[in-house]
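Let me begin by presenting the structure, written as structure tokens, before commenting on it.
With one protein chain removed, the remaining protein chains of the complex are shown where they sit.
Chains: A, B and C, in written order; residue numbering restarts at 1 for each.
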Amino acid sequence: MRKIGVIGLGHVGATIAYTLVAKGIVDELVIIDKNQDKATAEEYDLRDTLARLDTFTKIIPQDYQALCDADIIITAFGNIDSIRMNGDRFGELKFNMQAVQEVAAGIKSSGFNGVLINITNPCDVITTILQQQIGLSKQQVFGTGTFLDTARMQRAVGQALHEDPKNVSGYVLGEHGESQFTAWSTVEVKGHPITKMAQELALDLDELDQQARRGGWLVFYGKHYTCYAIATCAIKLALAVLSDAHLACPTSVYLDQYQHYIGYPAVIGRQGIIELNPLKLTTAEQAKLDQSAKTIKEKLN
Amino acid sequence: MRKIGVIGLGHVGATIAYTLVAKGIVDELVIIDKNQDKATAEEYDLRDTLARLDTFTKIIPQDYQALCDADIIITAFGNIDSIRMNGDRFGELKFNMQAVQEVAAGIKSSGFNGVLINITNPCDVITTILQQQIGLSKQQVFGTGTFLDTARMQRAVGQALHEDPKNVSGYVLGEHGESQFTAWSTVEVKGHPITKMAQELALDLDELDQQARRGGWLVFYGKHYTCYAIATCAIKLALAVLSDAHLACPTSVYLDQYQHYIGYPAVIGRQGIIELNPLKLTTAEQAKLDQSAKTIKEKLN
Amino acid sequence: MRKIGVIGLGHVGATIAYTLVAKGIVDELVIIDKNQDKATAEEYDLRDTLARLDTFTKIIPQDYQALCDADIIITAFGNIDSIRMNGDRFGELKFNMQAVQEVAAGIKSSGFNGVLINITNPCDVITTILQQQIGLSKQQVFGTGTFLDTARMQRAVGQALHEDPKNVSGYVLGEHGESQFTAWSTVEVKGHPITKMAQELALDLDELDQQARRGGWLVFYGKHYTCYAIATCAIKLALAVLSDAHLACPTSVYLDQYQHYIGYPAVIGRQGIIELNPLKLTTAEQAKLDQSAKTIKEKLN
Partner (left out) sequence: MRKIGVIGLGHVGATIAYTLVAKGIVDELVIIDKNQDKATAEEYDLRDTLARLDTFTKIIPQDYQALCDADIIITAFGNIDSIRMNGDRFGELKFNMQAVQEVAAGIKSSGFNGVLINITNPCDVITTILQQQIGLSKQQVFGTGTFLDTARMQRAVGQALHEDPKNVSGYVLGEHGESQFTAWSTVEVKGHPITKMAQELALDLDELDQQARRGGWLVFYGKHYTCYAIATCAIKLALAVLSDAHLACPTSVYLDQYQHYIGYPAVIGRQGIIELNPLKLTTAEQAKLDQSAKTIKEKLN
């Protein structure tokens, strides 16, 4: 049977919990939040769906010990209001640096030995700390990282070229934050390299890169948080872990050369990060990756 | 192809829009909100999911004319903050009485001739007004009404008896509000009448009725709105319309004897309300229904 | 993660395997058949779907040892040609009595300790033998039994009354075979007892009972086997086990009074048969159940 824990029931965590129940993906769902009333609210809003769904999910609120035999934990704690005031994902850093201690301790004490997928921002920094503090292997811990930003790049390119986003392949790499970048040398549209199409069609790739990077802010501006796309990304990763799907995608993974987590191509399966998938980047792209790593490093210190 | 419009993108409307996309239920989705920035935010949060879903949905924002050939419109506009301050679903009445004019005019002008499912509170009142103002038949318009409250009753009874909510059948009737009541004579648990079980097991049915009625407030208290259960109810009704499923369930339907909408057993299909399903109520239950109807009537005037 | 084994890859077993993969229900699927070429054929037909599905399933062919940590085994071995020649589900008895020894030995040797759902006919007889020979508890082993026949009764009643089959509740009990019967005292249509409706509408319940019993033969006559409805039943039961859904339904369960398995109301969850759900039958219905049990007993001896 499938068991997943979600820690942090803000808009992202709650949307993930709801989707796991509504799609019948898990058999047992542990939900945890610092705010007891919020946890109870989500517990009952979810329980009240069960009479209207064909599937059943056992919902276990506020119980770190119940994570012991979970397959996956998704961490989505955070304080979105601090972003709103600072306009940067690192705005949450101070708040989340305290929360991460508590969450890591709770997970560690449960004896959890599955795969942890972190969403909490700044994603690469928090993922690095969670791995260190919980003591799970670097394989078992990863972050959603630029998997979301890549989806936004696919959307932005798709809109520009009147294409389904799924016809766009390729990678946004680096920090899940301002220093991220689209590795255009990896991007193809229906099998055609976009760098070649850009010349023919006078596409402004820098502008598209901005749209991917800033895509979330349009959502954030209108509703003060983003939840659906990030939840969908997290669930796709969770399913890849459950079914050992060997999903090739960018996520926040640990790179030895940087000694911390960063958005990079990897392959996801039952053990978490099955392997890295090093793509040949251009010199300029590699420099951007190094620069982005530096930004993460600074925030870690 | 399937086309649904969602009007009002608060937590409920947005959750419905997300679920329709995430489950690949519709081919085209029209989303409309008074707040342009909110509509754009939801549009982009949904578009950004498309690269991570196996299904595709065309998302059409802010376009009443696009409702012309929709199969279904779900109305979920409202101002939840006014409930928060007044602690009663009728707290929204004043705000929504203005909004309903605008929404009805927009729908009417589109030439829409499908089925309208109303969620906006006070549900029975607003459904009555929408039907009158848009001019669709009484068959084509109905409200979620006590379909949600019935789910909560199933949950409450299920919890009390350690049963899956789906093993509990029966109906909560009347106003989607304080004057609603569980028609215990219709309730069975795994095929056994609950009235008989209540004697044997010393079940307090009044207490369970309270839990169903007040179930939403626990959610509301903790997160200031409810969204997942109501969205799940609305989507189940929408699917019953699309597939002409002849789903037997309580919804807010027009009853001739009361001259307005009220929570009552009905059968849902392609035409909306296919038929009423009059169940034999006890004299006391019938009196409660009459009383509840009176409450709705007063608010209508 | 979810792991299911399917033993016997005739039309029923293969349809179950396909559905588990196509709906992304399981993470690992073990498929076993006496005919090595058939198993390889199904393995590759399933593997060839994986590039076109959003989900991934690990397919493990012909490996009894891989059942060791499976959550569920579904047995669907058999020789349908012998039914075709004899026109009775017991026609397969001789063939299957040999096969059951081999299958039971294989399962036992694997160390499997999950839930076994048997479909192989004669269902009640083979379920009884499997439980005895494998040595799993009577809770852990059950058969699809009259869960399928009940679906057919719901369909037949639904057709007669122009109702969705899901609006029809109630039970077909006894042998999954000719001595089965619809317990009309348990049947309701949209909450109305059918026995009362039958008088008002001049419904011939005996005729409807025949349609439920003989429903499969119409399918059998046209395509020489039945597969979709039985596969759908088995998968619904498997999901109830995986998610501990406490699904109330008729299945082939062990009754102490008869000392063998027979179609009877039960509740299905993680442990298999969570409990029986004894419904008050009429004297005539109880007599039919006793008579049906006798038929199964005879075949067992």
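Basically, a contact is a pair of C-beta atoms (placed from the backbone, for glycine too) under 8 Å apart; a residue touches a chain by one contact, two chains touch by 3 or more.
The model shown is predicted, which means the values in this text are computed figures rather than measured ones.
Partners of the chain left out, restricted to shown chains and counted across the full complex, are A, B, C. Looking at chain A, the residues touching the absent chain are 53-54, 163-164, 166-167, 169-171, 186, 190-192, 245-248, 265, 267, 277, 279.
In the full complex, chain B touches the omitted chain through residues 1-2, 24, 27, 55-58, 71, 239-240, 242-247, 270. Where chain C meets the omitted chain, the residues involved are 14-15, 18-19, 21-23, 35, 37-42, 44-53, 56, 148, 150-152, 154-155, 158-159, 164-166, 168, 215-216, 218-223, 226-229, 232-233, 236.
As a convention for this text, only the chains that are shown with their structure count from here on.
If you take chain B and chain C together, the chains in touch with both are A. Distance from the centre of chain A peaks at C, each centre being the average of the chain's Cα atoms. The most central chain, judged by C-alpha centres against the centre of all protein C-alpha atoms, is B.
Centre to centre, using the average C-alpha position, chain B and chain C are separated by 36 Å. Distance between chain centres (mean CA atoms), chain A to chain B: 33 Å. Averaged C-alpha coordinates put the centre of chain A at 41 Å from the centre of chain C. The multi-chain contact residues of chain B, meaning those touching 2 or more other chains, are 53, 164, 166.
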